[in-house]
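For chain A:
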Amino acid sequence: MIKYLTFAVSLLLMIAFMPHFSEVMQQRASLVKLGFVPKGELYKAVVGSFRWFEGEYYTFRSIVYYGSKVKAVMKRRYNEIEYYNLYQTLKAAIILNPYNEDAYYFAQAALAWDARQVKAAIKLLEYVYKYRPWDFQIPFFLGFDYGYFLHDYKKAGEYYRDAANLTHASLFVNLAAKYLYEGGDTESAIIYLKYMISQTRNKNIKKIYQKRLNALLKVEFLQKAVEKYKTKFGKKPASLKELIDAGIIEKIPEDPYGGRFYITKNGKIETTSKLAEGWRHGSNTSNEFK
Partner candidate 1 sequence: MAVIQVMNLNKTYKQKLKKVTALNNMSFKVEKGQICGFLGPNGAGKSTTLKIMMDLIRADSGKVLINGIESTRTDSRKKVGFMPENPPYIDSLTGRELLLFSAKMHNIDYQKEKKRADELLEMLELSGSADKKLRNYSKGMIQRIGFASTLIIEPDLLILDEPMSGLDPIGRYKFKNILKEVKNSGTTIFFSSHIIADIEDICNSVIIVKDGRVIKQLTQKDMKSMAIEGYRILVPKDVKIKEIEKVERLEDGLQVMYVKRELLNKTIHDLKGVDIISIEPVKKSLEAIFVKEIEQN
Partner candidate 2 sequence: MLTIISLTFKNTFKDRIGIIILSMVLLYIIVPVFSSFSMRQLQEISITMSITINSFILLLLAIFGSIATVFRDVERKFVYTLLSHPLKRSDYFMGRFIGFAFVMLVVLISNFVLSVISIKICAAMYKSRLPLLWGNVAITFVFSYLQYLLLMAFGFLFASFATSFFIPFFATIAIFITGNASQGIYDYIFHSASKEYSELFKVIIKAIYYILPNFSSFDFTVHAAYALKISSNQLINSFVYFILYFTIVMSVALIIFNRRDLT
């Protein structure tokens, strides 16, 4: 009978076709687009009790989207990433469901460092903090953002103290103390990244952190060498090469971001790659998100 024949033939063709099909679909996957998400406030009113799931769904979508863009992030081709839409999506996600940990966690991860939309990240974090006052992670992130990026050490210290009060972990007590007296940027960034790595389940995003942590560990290594040089010779080294000449280090490590390390006038280690400050160099959105 024709029907059975049609069925059998098309089934066989289908089986033969599927591998090709999924391959072509894979090519399309790299084109994942986030697109626009309507304003969270508006949405919240419309979707009713679906808002919770809706919020989680947007977070999920953001994470999958960002995960698919890891290559671009690692290569610092930031203009390939729709940071603005990412911000909007996350914001909608947070407004729909401010209790969702993933949402603010991921907002911090993607926005604060990669996109350098620190103020936007802080705004979202502070919003969530109202709903999750028990959560030490939020003041921890806030402290880090204020200290490391905005150099607002007073605020940073306050938030770290909040975090310390919530967990009683010595880590935060130290950080709080540190920020109240001096700006230990590199060290706090290393602590922060180690924490983020330990908390991240998404392998791709972990890679981004790992790379950054590597760079920072090298900065720290050089910074320590500079300190050693100072105690030994009583003056700052003029260049990194002097560290080798003095036998303190064997060679200058490589910046994973492809830059070159150097010493500033006041003895700080910096790199020409600006440690993945790439967004400022390449992104299409140069003003802060609103």
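As a convention for this text, a contact is a pair of C-beta atoms (placed from the backbone, for glycine too) under 8 Å apart; a residue touches a chain by one contact, two chains touch by 3 or more; residues count from 1.
If you want to know what made the cut, all candidates are chains of the complex that A comes from, given by their letters.
Just so you know, these numbers come straight off a predicted model, no measurement behind them.
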_Neighbour of chain A by the touch rule, complex-wide, chosen among 1 or 2_ = 2
*Within their complex, state which residues of chain A touch candidate 2.*
3-4, 6-7, 10-11, 13-14, 17-18, 20-22, 24-29, 31-33, 35-36, 38-39, 42, 63-64, 67-68, 201-204
